[in-house]
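Not every chain of the complex is shown here; the ones you see sit where they belong.
Letters A, B and C name the chains as they come in the text, with residue numbers starting at 1 for each one.
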Amino acid sequence: MSETHIRPVPFRGGGFRPVAKRGVGLIVFVTLLALIEWGTRTGWISNLTLPQPSDVAMTLVDLARSGMLWTHLAPSLSRLAVGAVLGVSAGIGVGILIGLFSHVRAGLIPLVAALFPIPKIALLPLFVIWFGIDEASKYALIALGTFTPTVVATYGAVDNVDRTLIRMGQSFGLSWLSIVRKIVLPGALPGILSGMRVSIAIGIILLVAAEMLGAEFGIGAYILQAGALYDLERLFAGVVILSALGVLTSWVIGRLETRLLRWRT
Amino acid sequence: NTAINVGALRFTSHAASFVAFERGYFAEEGLDVNFRFFEAAQPMAVAIASGDADYAVTAISGGLISLAEKGAAKVIGGALSEEPGIDGQMILASNPAFEAGLTAPAMLDGKSFAVTQPGSSFHYMGAKIGAAESASLSYKPLQKVGAIIGAMKSGQVDAWTIVPHIGKALVGGGAVQQIGMVADYLPDYQVTTVFTSAANAAKERARTEAFLRAFSRGADDFNAALVDKIAGEDGADDMVKLIHKYVYADQPYEKASKSIVNGAMRLNKNASLNMGSVSDQVEWFKSEGLIKDSITTETLVDPSYAEMT
Amino acid sequence: MELTLEKVTHRYGDMPVLQDIDLRIPTGEILCIVGPSGCGKSTLLRLIGGLERPDEGRVLQDGAPPPGCLNPLTYVFQDFALLPWRSVGGNVTLVLEDHRLDGDERAAIIDDVLARTNLSAFRNALPRQLSGGMKQRVAIARALAVNPAVMLLDEPLSALDAQTRELLMEDLVGLWARQPFTAVYVTHNLAEAVRLGHRVAVLSRRPGRLREMLEIDMPLDERGVGDARLDSVQQHLWHLMKDEAMAADQELLDV
């Protein structure tokens, strides 16, 4: 009788811990592309709506073969690099000042908050007057676009540095500069890096806006030109390049994080 | 030699500069010309103001007038103009609108009309045509010619005006229908003008005159070869080849030459400027509230360089 | 209702965590489990409560849960696990909401458990307003609300300061004295184990095996600070475990 009552304890745990499986992502991608390919080939998707993925791939191959890929990529990359380096480094500098000094904080936070929602394309005509139509205005636009999010991320990161570590530094009589260099900056690094992810994504997005201004070559100019001609293959080829660029820089920052932040759990 | 920057769009209407450069007319005047290419007219006007370009050719737009009002730019001569009898800008209707009865400009009332931006030359033409037909139009700003073409093809806007080399290709492909000519409504329309910074106009007289002389020689060659067609087949071919270096350079010659020939419109002789058309345009901008009321043609034009007709 | 563990063995990846654990949890008694850091105490408790499945062996329940029992195996966690967006009352209600109870029944249960844990006055307070001791009292009230057959407590006092720990230990003894419950009580703290355990199971270092089972047959409410017999049991336990505790402490965690 009692034997019939003996039974294993029911299991009720597990779940709520989704894991990303690499393969599935690829499969979804490939399926999606295959579907579009099939749709465009059969005409079920009109060629005004989407280009044939294989045509886009061909366009990319041609672009690479003819060397034009590099012709367009090189100026864009250098604009992105110079602009982002300027914007991010200024942003980190200002962010740290905001994080450390009450007066700077009080003066600049409202300014940055007001600057943040200004669409950079709206300022394009001004940028021509301020910086000319050459590279300077492109650098400036990308720098401005990356500056504000970097500032916000950086001062947030400085604010989040564990105050007990700072009190520890003071209690051992470390100088102000030592505390900033050895405690505040390394402690803010994770936040700064994750802010950089967003900033650089914004930088890539702004490439197109920047190259609205008198750029003959560049991925943004290529896309704009394709858009003007309603050449969907080239338009998508350009978009694929930008998207790849975004995924790539995000991956690079990921590598940087694992390298610089090995100390994190 | 003095080095100057000349702003240009890769359009046939800018051919005078290309011809003057290729045939050495600029060099003969002692000018080292360096072309700066733009995607649209508006940034080119701003570039003149910022000093990135010295001379350029563009339509009279609200932006140009505003810059003139700020003392940054001056119109010094005329370039492209409409002339009855020569294929000029076309009035187009989208296929669905055409089928629904928009077969002539007289039927424009209540239709939508594509413009790049409010205050652009498209807006002016639409307004003038509308006024003449006493039709009320709704204007759709679409920023880019490419976007407008997309919208016309898919029937999302009803009507548009455009230069002949684009219009003829579209009509030829059956994507849109032609319903009239701009020249019928604006017979002496001064489409584009030569302009420079106010500083150049005031202080660099010798250089500016040299530029205009060379530019006019280029315009004369162009008119002779492609508008009046008095230079013969070979002359026309040479001219098309010359222009092809700058315009549609990424297309094969056969295809490009058709567009170039289609796009040939009269360039004003000796850069003379049709003041009547200019003041009509300025008045229209004022009436639309796009520019300040205090602006006059004197603000815009420096009449001391070219003949004012 | 009684629980029995038969040759329970568990691994995480390649790392064996528990090895051949045989254990009986008799009704109405508190079984304390002590062992060095990382020896698998929490894992053992998760296996007992069905939150994890043993790789080998079985966890069996014998007999039906008592009438009115809504959740036979009920946990109290080290870090309280209160929903910060619900008040004290709301946190207790949470575990009743999925059961078909009419409003009066529910209210009666809540009033009862809040009264038993001296929380009636704090019914509308949010967790953030409470001290650690009060939070753990809420968690205990919540566990009592489902009238469990077996309570599974995973270091319930180790997030509290020493004085609050002392106070809560007295509360637990009081609760048990009024109405004995069955419990498995995992702890690092040998003083707690000898104060609250009817039996104390000692686990070895990872992979955890059952090293010893001590019985302490002194009524809970007679135990107190400075009792010589408890002190000697505690010293015996410390003797058993000191070397392993040191070794566990010196281990590098390779995260």
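As a convention for this text, a residue touches a chain if its C-beta (ideal position, glycine included) is under 8 Å from a C-beta of that chain, and two chains touch if they have at least 3 such contacts.
Since the structure is predicted, the reported quantities are computational estimates derived from the model, not experimental observations.
Peer 1: How many times does each labelled chain turn up in the complete complex?
Peer 2: The complete assembly in this structure file has composition A x2, B x1, C x2.
Quick note on the criterion: only the chains that are shown with their structure count from here on.
Peer 1: With chain centres defined as C-alpha means, what is the inter-centre distance between subunit A and subunit C in Å?
Peer 2: 47
Peer 1: If you average the Cα atoms of subunit B and of subunit C to get two centres, how far apart are those centres in Å?
Peer 2: That gives a centre separation of 85 Å.
Peer 1: So how far apart, in whole Å, are subunit A and subunit B when each is placed at the average of its C-alpha atoms?
Peer 2: 40
Peer 1: I need the residues of subunit C touching at least two other chains; which ones are they?
Peer 2: none
Peer 1: Multi-chain contacts in subunit B: which residues touch at least two other chains?
Peer 2: Expected reply: no residues.
Peer 1: Mind listing the subunit A positions that touch subunit B in their complex?
Peer 2: 48, 124-125, 128-129, 132-134, 212-214, 216, 221, 224-225, 227-230
Peer 1: In their shared complex, at which residues does subunit C touch subunit A?
Peer 2: Going by the criterion above, the answer is residues 3-4, 46, 48-53, 58-64, 73, 255.
Peer 1: With touch defined as at the start, can you tell me which subunit B residues reach subunit A in the complex?
Peer 2: Listed in rising order, the residues are 36-39, 42-43, 46-47, 49-53, 63, 144-147, 149-150, 153-154.
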